[in-house]
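In this view, the complex is presented without one of its protein chains, the others remaining in place.
All chains are identified by letter, namely A and B, in their written order; residue positions are counted from 1 within each chain.
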Amino acid sequence: MPDTHFYHYDKYDRTLLSERVEQFRDQVRRRLAGELTEEQFKPLRLTNGLYLQLHAYMLRIAIPYGTLSSRQLRQLAAIARKYDKGYGHFTTRQNLQLNWIRLEDAPDAVAMLAEVDMHSIQTSGNVVRNTTADHFAGAAADEIEDPRVWCEIVRQWSTLHPEFSFLPRKFKIAITGSPNDRAAVRIHDVGLRLWRNEQGETGFEVIVGGGLGRTPMIGKTVRAFLPKDEMLAYLEAVLRVYNRYGRRDNLFKARIKILVHEIGIEKMREEVEAEYAAIKDSALKLDPQTIEAIAAHFAPPPLPHRPAISGEVERLKLEEPDFALWLKSNTAPHKLAGYRIVTASLKPAGAPPGDASSVQMEGVADIADAYSQSEVRVSHEQNLVLPHVAVEDLPAVYRALAGLGFAEANVGKITDIIACPGLDYCALANARSIPVAQRISNHFANLARQHDIGDLKVKISGCINACGHHHVGHIGILGVDKNGVELYQISLGGDVDFGKTALGDIIGPAVAADRIVEAVDALVRTYLDRREEGERFVDAYRRIGVEPFKESVYAAV
Amino acid sequence: MPLYREGSLQPVDATGPAPLPLEEWLKAPMQAVSLANTDQPDALSMRLSRLKLVVLHFPKFTDGRAYSQARLLRGRMGYRGELRATGAVLRDQLPFLLRCGFDSFESDQPGFGVALARARSLFSVVYQGAEDNRATVALLRLRQHRQPAELAAD
Partner (left out) sequence: MAKNLSGDLTVASANRLADGVVVFLDDKGHWTRHLEQAALARDKRASELLLARARAESFSVVDPFLVAVAEDEQGDLEPISLREKIRVSGLTFEAIAADAVRYA
């Protein structure tokens, strides 16, 4: 029996992975020997997830559909300890970044990944990137179907695709199987949303041309309902149209969203459907047995019946207010009544968002072994998730997470900040992100106050590339560089929830780095003064508009 | 630029008529044509069976449009003549080029011929169907599923 309840590699997957490691080892050897120039080598290292950042190489490791076994998480911890400084950064795209890798060690590091069926293939470069999914997949109470089955099919199809390895620009796909979209499908190059039509069949809504970055756009529906077995044919059609007609004259206009914007969604649909019609009955059509075989890997773990109500939980709720808050914000409904989905917050007050040390990773792996079927998820909000925790075990899990510093009851609250690595690490950044996140986090550390403020998503990017998703933050913060000084532009009203996806509006001139806490505080005070019963920050903003917020911010800074 | 074909470690001599740019070829359709990577492969369909050589361009090795042109020519249109990659053609592209149906290569890179001889053995398994007609992993798994006894003896 495999030790996982998600896709486990067979001899074919393992063979390809080890051959890829050897190919990369040879490429690194040729680069160090001077046989390859940096220009020739760069795309090769990037498609193996290796960047050159400010201080060192950075290795971006894919965590396909955000799902990890405890064994894999332990191996990540071991790699971070052996080849890095003993910590890593979980990103918004279900990847783990190690910030201090040596080029000389990179082939050995990826060989160590391959030992646990993991890789860094196509985590960068102008290729199809790691396909992301709802981090609650397979456990969520509201799920129609597990999207990871389809992510895995996309992973295999997109890995070393001979036609699509030199696209105009990167290509990101996200898949969700729930009406409450936790995968942000409308801000991806392609978003796939599983839904059930009136005939009771499930299929995909295909959304194309979303994305953040320099020119943020919300994706448009190119196909309302696609039969599931035609997914690869349709994706191949989209990619072929993009590969042939996407702009290559200007790096900033090369994403598929610009193509969709320039030719219009109708023309895009026409091109894609014509290409699709020519290939839909080819070998790309998925054999039912293939789908079934991959779906079988994702069969839910055999969870024993456990009581839905626990006396211990009820008692602790009364005795420990922080535990009661944690239950509210950091646990979510599981499809079985006796279980909850637990989010381990990687945002303790004042910590760099999304960072975990090797010790902490191993600690989470131990908790997963004891209480969550040895399984861990990575969310696009840069937290870790224990997907199958029995209600009765919640107090023990809470204490164990608290021991690691990961039990902060702040999921979805103002200190659950998304932040990119920013100018401290990143060669592209204009301003720092992490220190800004730390100051806001420290300022709002009081948990009772955070819960009073309620759901509020703060997202910080250190440059226009928007790795911190600032466009879709309820409060978005973008670092800019003005004559060598870091300033921060504030936007309000962004959202990624399905059906409500919106880009934030910039409120006015950028704010100085040392006034950003005051600015956020002013925004929060305005909301608290003006909110109606049960109204979230972003809803209050929609009702009363930007003016009151603007006034208070510029009075405070 | 040195020309390589599988089967030879050293560059080979280019033989046959010189390829014409598409515009000239349309006026006088000879046996060899050279497409810009923005040209439509469809433009060759009328006289495809007469063509012995189609040259596709990589203005930069990071510009991958010719991979799609190659697959359309081979897979969709059924072109069986020589398909040549020219421009910025580097050895690390070879696994992709071969899979898309290219069978001759112009490259300045030292060691290209040796790399070409080894390129097909770099990856013994492939996930997706392409123009080299290799059995995909999905197909191998289906076969294994359907004939477990046969494969057990394998």
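Assume contacts are C-beta pairs under 8 Å (C-beta built on N, C-alpha and C of every residue); 3 or more make two chains touch, one makes a residue touch a chain.
Please read all numbers here as calculations on a predicted model, not as lab measurements.
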Partners of the unshown chain among those that are drawn: A
Hidden partner chain, touching residue among A:8, A:102 or A:399: A:102
Option from A:432, A:457, A:474 or A:531 whose C-beta touches the chain left out: A:432
Touch criterion as defined above, residue of A:424, A:505, A:521 or A:535 at the omitted chain: A:424
Touching residues (missing chain, whole complex) on subunit A: 31-32, 34, 38, 52-57, 85-87, 101-104, 351-352, 355-360, 363, 403-405, 423-425, 429, 432, 434-435, 438, 481, 484, 486
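The working rule: only the chains that are shown with their structure count from here on.
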Contact set on subunit B toward subunit A in their complex: 61-65, 67-69, 71, 76, 90, 92-93, 95-97, 99-100, 110-111, 122-130, 136-142, 145
Sites on subunit A touched by subunit B in the complex: 10, 12-13, 15-16, 19-20, 23, 27, 35, 40, 43-44, 126, 156-157, 159-167, 240, 243-244, 248, 278, 282-284, 287, 289-290, 293
